[in-house]
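Every protein chain except one is present and positioned as in the full complex.
The chains carry the letters A, B, C and D, assigned in the order they are written, with residues numbered from 1 in each.
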Amino acid sequence: MNKKIGVYICHCGGNISDYVDVEKVKKSIEAEDGVFLAKTTLFACGDANQKEMVDDIKENELDGVVVASCSPKLHLLTFRAVTERAGLNKYNYVHANIREQASWAHSDDKPGATETAIRLVKAAVAKVRLAEPLYPFIINSKKAVAVIGGGIAGLRAAIELADMGCPVTLIEREHFIGGRVAQWDVLFTTNETGKEVVTKLYNEVIRHDNIRLLTGAEVISNTGSIGDFKMKIKVTPRYIKAKCNEGHLLKAIEVCPVDVPDEFNFNITNRKAIYHNFPSEYPQTPVIDIKNCTRCGECEKICPSVDFSQEEETIEINVGSVLMATGFDSYTPADGEFGYKQIENVVTLPQFKRIIDLNDKKLIYKGKEIKNIAYIYCVGSRQIDGDNKYCSRYCCTSVIYAAMQARHKFSDINNYHFNRGIRTYGKQEVLYAESLKGGDIYLQSYEDAPPVVEQNNDKITIRINDILTAKKEMSVEADLVVLVTGMVPRADNSVASLFKLPKGRDKFFNEIHMKLRPVETVIDGITICGACQGPKNIMESVNSALSAAIKSFSYVSKGELELEPIIAKIDKDLCTWCGACAEACPFDAIKMVKDEKKDIAAINNSVCKGCGMCLPVCPSNAINLIAYSDKEIESMIDALAG
Amino acid sequence: MHGKIMNASFDALVIGGGIAGGEAALNLANNGFKVLIVEKDLSIGGKMILLSKVFPTLDCSACITTPKVSEISRHPGITIFTGSEVKSISRKSETSFEAEVIKTPRYVVIDDCTGCQLCEQACPVLVHDQFQYNLVGRKAAYIPFSIASPRVAAIDIENCTLCGACEKVCPTKCIDFTQEEEEYCINVKTVIVATGFNLFDPLKIPRYGYGTYKNIITSMQMERQLAPTRPFNTILRPGDGKVPDRIAYVLCTGSRDATVGNPICSQICCMYSIKQAQLLMGALPMADVTIYYLNIRSFGKGFEEFYDQAKGMGVNFVKGKIGKITENENGNLNLRYEDINENVVRETEHDLVVLSVGVLPNTDSKSFFRDGDLKLDPFSFVDQADPLASPSKTSIDGVFVAGTATGPMDIPDSILSAGASSAEAISYLNRKL
Amino acid sequence: MADIGKKTARILVFSTEKISDPAIDMAGLLKLHYPPTVYTISIPCSSGVKTSWILHAFEKGFDGVFIAADGSDCPYGESCTEKTGKIISRTQEQMKRLDIEPARLRMAAICSVCSESFVKQMKSFNEYLLKNSNN
Amino acid sequence: MAAINTEFGKELKKYGAFDFNACYNCGNCTAVCSLSTEEDSFPREMVRFSVLGLEDDIRSSLKPWLCYYCGECSTHCPQEANPGELMMSLRRWLTTEYDWTKLSGLLYRSLPLTIIGFIIATLGVLVFSVLENFNLQSIMHIGHLFEIIAIAAVFGFILLPNIIRMWWMIILKPKIKVPLINYFTSFGELIIHMFTQKRSLGCDDNQLRWFEHFIIVIGYLGLLFTTVFLDWFSNDSLFVIVLGYVMSIIIFIVTIDFMSDRIKKQKEMSKYSQPSDWMFVVWLFLMGLTAFVVRLFIDTGLIEKNIWLYLFHLTILVQWALIIVPFGKWTHFLYRSFAMYFAKIKAV
Partner (left out) sequence: MEIEKGKTYKYLREKREVSQAAKDNLKQFIKIKKLILDALQESDLTIEQLTQKLNMPSNEIVYYLMSLVKYGFVQIGAVDDMDAYFSYKLKK
């Protein structure tokens, strides 16, 4: 069978044609076997060219198409759709990446880049010559979504999914929901408190029949994939009965002899082993922290609601899509970084926010009244030597707002901001202006000359070469030093490794494409949102959460999904069943079956993921991967070898 | 006064066919809702389709926009009115709005035009090309730009001399001067406002001399010069066609400046200027590029690294706001500023100056709704009723906002905001239906 | 600037669609240059490369073959690294038998953002192959 | 190493400064200021020093005197931080720093004290008139003597020591080495600036302002010369009489224009008027006007029956000579000229 192949070589508006001689590429492949037409185009992805391709395919009855343009990550699907519109099976389309792998990679060597491009296009032509029409498998997609993380992003996504009519399991590792937002007091722009926002959302969550909330819950395993994730969730009990008497419980908390650092307050205070986060947290039932509980039984004596007989449960759920909203950790400074842990009264921004919240009228920390506060910016962000090159984006606004709050709430506060250039982007700029007008002092240094924090006797002095004062050395004596710590990925990200989520250069979860597919991951069916994807403020987190919700919804809303038909295929004649393939398969997709005469291997189509791990182990070379057959690969190698 | 009023109904009306409006419309349509996009311009794709490359990945903007745009225009669930404006919207019932939409005549039958450009060749008139930000001219019969959607001709009736040359050459007889303004009465259940933003007009800062000194351009004009569909074949000074080699960027032109009534930060100018600087260094390897800044705001994912990359490439960053600009006889420009690091005032000569103009609200949205129901914020962007928990909600139940209509933001944030507004619109529709 | 026209080794890379491809793409995006005679064939997973393909490449005149392995990031499971390793050693044994220098086959884990490491690998492999070429 | 002192900013607000804290250090003010040079860049540096409270640096700086308040910096300040008004306030503050009596500080900061000072001066004139039995001849004679003595005393006991203090703050204390010869070679600068304020010609606004200032300096010095040294009120020479008329007319005409600017508040520099600004211009106006009318009354023979008129003139004169000249805005004229002189000395 001799195919009629159409080849389109894209200029990419100069991205390719500046380095690759596209006309030469066109000329050198025109004579290739099966190539019926070859064209160059300014933008292959443009509407006009797409129309032209459709017309070409129809008019000339092309049965193979190659577009040589950018990475298939961007536009493979675009052109598959084009061939489909023209009535051609989309697997008769092959993509050649001559931008990332030719023009850009070899922009220093134009003839070399052109030659590379020619070979890549020839290989694509070789592949399309052998391509056969394939038809996707239709699988059922369970109309349910698991939302992992009960912070603002997770809560908001869960509510939205439920509103769209999709059952949701909301999984929160802590015993209380609300994440970081619950820990913040008054919030910028609306002056709502974090508690108010969480209350509002919690009320919606419990109102919804579609949402099942699991707290103290951790995903411990996942099998399955898009459309059908099977997850096991370990749920730690509260050890308190659901219906409980609040008076008794308060007394029980009082008598508990355990004293451990309170993570809710970022360890600036202690709590008991039986505890609330704060009086109106959600769910409102307190919890016994069983890891720190000494089982002394004091609480049980006072309060009949305490119930040590509750047991850990493992729940299994089955969902079509998973939405990750696992949030962030605040950067923990190294010991001695700006005096952290070596000088008393050096705290982090989250701790400072809790200190403001916990004090009334006078700002007291460690028994001393605080008047002069120094804020040191970009701690753990924009690092020169460290790994965190990125800007954490929320901290400038967050700390300026906290400093203003301190000034308003307590009297005679002087704020000194040791920054590296204030980044109150957008409307947040008005906050900066207000802070300046209110008398906050801003001093700026470059990254290579950060401020120095020193303790002499009782006094903490911060010195800086202030570039706003011609690099003059300035000093401030402060009662409290606040390290404005940035966002870092969660230290414990075990849940992500269960799903094998890829991470970016900044170690946050990575989306496929910031603009084209901003909440999707390379793992089909899993979306990401909120600060687990990178630093974000509340509004930005919620925007991404809602975007992720609609994307996850689209995976499950129709009840079925199309899957790629790229799977392994057994050559019955060659197979002699040795079992090596079944052993190699990580998905248990290969089983022995009896053929007419002999035992042979058989592939379970809906389980096979098309990884190809079974191919090299077959002693009789009886397995091929569809679209990656020996013939196809070898003809590509031939083309590349030239 | 007009002929007849046409009626139509849709689930959702999306006002603005830029990247935010388009994304929102796609989300809605992919979930089975019928959507109408009303776009003021002759093409959808908004400002993004006119950009060169986008930060921080340096993808070409057209490569991201054009497939989106063609997906939108092909979608069976989406109807697009280009060259049309919403005149008013009023609530009709608990669950519906009535919108009055005016479609101005294009004088070309969209379905019949093949985009052959013969009319454009034939037209004798030359006027400023608004899609090239006036750097070159265009005809009165013209295709907006080569990757426009729909890529069909239009007649600029204000500048047309009615000579008929275009009509004579048109092979499909699709030019039709009998077209008249059409008025539509549209019934919708929900509205998404995605009206985008306006750029600051630097004529408002006379001490910069924009308009008077010909070698000062706006960042959007530079964006066009760098784009694949560029007006010149290379980077040129519009004053005398010289290839520039000392280029200056003036950040915060019309942003963070109370004297021009815009105290907020435009959020994108630092990054697009850094991006343009990188592109310029690629296009003109011998050129010096200097960016005069107040604070560099490279806050997004990968932005700080992008900024570092620019520094590594040799882009010169100078901290200090440009106070005034004067012109030399050879068309070069003297920029006066205080070098904050040194604490001295300086005057430096450049041969091309790019004003990194800020983002201003598009106040069109104010007039859509009767009685000023749609609340605006103090800067005249659409006010967010619940910015933390529901960022796309407006003061009107059932009306949502997407993208830069709420304030300055970059493309990824616009797309996420569009995703959010479509999610809210879908759950609103689910609740109300 | 590259030495245009300078001879470089012909290297065939088997990369994987989800993990090492993005890294190689990003190397291009960041304009981290490497020899233009490096060609890539994308497959789903590095543990699916057949020995016969590699031998075919040598037969057709490639100087070297490089497997850009998924490593521990492999979406198909942790056994990938081990399995890919086995393929390499098995193939190298065969290469010995066919009198092909086993060092002409290399493998390294290239994560989805390991662009720099990929380019480094290509440059050093290229140098090695040029030095040891029989011509 | 310098310590930050936020109290200074609060103190400065008593001298009229406001909103300067809003400065985000863009340097636009310095860039639009046409008097700002690479050697002497201002006003942002002064704003910054004020925010951080670097008193010593301000005290030893001449930059506040280099500014002639065209107001461009304030007009174009993106944060509306009013650097122009800050510079004006710094001049007021510096005046009190130079002043060994510290009385000028009291006058700037407190309007009631200022008014008490004026009342005491008025009472003094009244008491003196009663003691002289309202004898016009002797009152006018003593008034004239008073003028001579007051000028000498104010200059000798207050202004001269203050200029020496200024010199100490600007040259001596910062240990700037200046060859003695410079003091002589630069002397011309002092005279030129004192009489012409030629530096303000560099301002962007207009030449009219410079001209008005020039005229009023001529008018003021001319009137001073005519009344004190030519004894205008007792002189019969036609030339002297006409000269006095001309000078006094110049003064009150130009001051009327100045006052109307301050009322209209259209120009940046006249938007924010402190009591000290008003006092200076109003008293100057009254001096010119009353001197004019007194001489007119003398020439028309009406003065005998209207001795109150001369007393009023004398009261204005006493207030001017004992309060405004040594402690008020008049000193700016002197310090500014010396600032140019010191700047020249340092620069040579």
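Keep this in mind: a contact is a pair of C-beta atoms (placed from the backbone, for glycine too) under 8 Å apart; a residue touches a chain by one contact, two chains touch by 3 or more.
Not measured: the values here are computed from a predicted model.
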Exercise for review: Could you tell me which shown chains are touched by the chain that is not displayed?
Suggested key: B
Revision key, fill the gap. Of the candidates B:12, B:26 or B:135, the residue in contact with the absent chain is B:135
Study note, to complete from the structure: Contacting the left-out chain: of B:194, B:236, B:374 or B:402, that is B:236
Review point. Of the residues listed, B:34, B:74, B:91 or B:214, which one is in contact with the missing chain?
Key: B:214
Study note, to complete from the structure: For chain B, residues touching the missing partner are 120-121, 124-127, 135-139, 157-164, 167-168, 170, 173, 175-178, 214, 231-234, 236-243, 245, 286, 331
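Assume only the chains that are shown with their structure count from here on.
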Review point. For chain A and chain D, what's the span in angstrom between their mean Cα positions?
Key: 67
Point to revise | Approximate Å spacing (C-alpha centroids) for the pair chain A, chain C | key: 29
Revision key, fill the gap. Within chain C, the set of residues that touch 2 or more other chains is 29
Review point. Multi-chain contacts in chain A: which residues touch at least two other chains?
Key: 422, 433, 468-470, 504-505
Check your understanding: Any idea which chain A residues touch chain C in the complex?
Key -> 71-73, 97, 99-113, 115-116, 119-120, 123, 500, 502-505, 510, 522-523, 566, 584, 586-587, 609-617, 621, 625, 628, 630, 633-634, 636-638, 640-641
Review point. Okay, in this complex, where on chain A does chain B touch?
Key: 11-15, 42-43, 45-48, 50, 70, 74-75, 78, 152, 156, 160, 163-165, 187, 189-190, 192, 197, 200-201, 382, 389-391, 393, 421-430, 433, 467-471, 504-506, 508, 514-516, 518-519, 533-535, 538-540, 542-551, 553-554, 557
Point to revise | Touching residues on chain A, where the partner in the complex is chain D | key: 414, 416, 422, 432-433, 436-439, 441-442, 444, 463, 468-470, 472-477
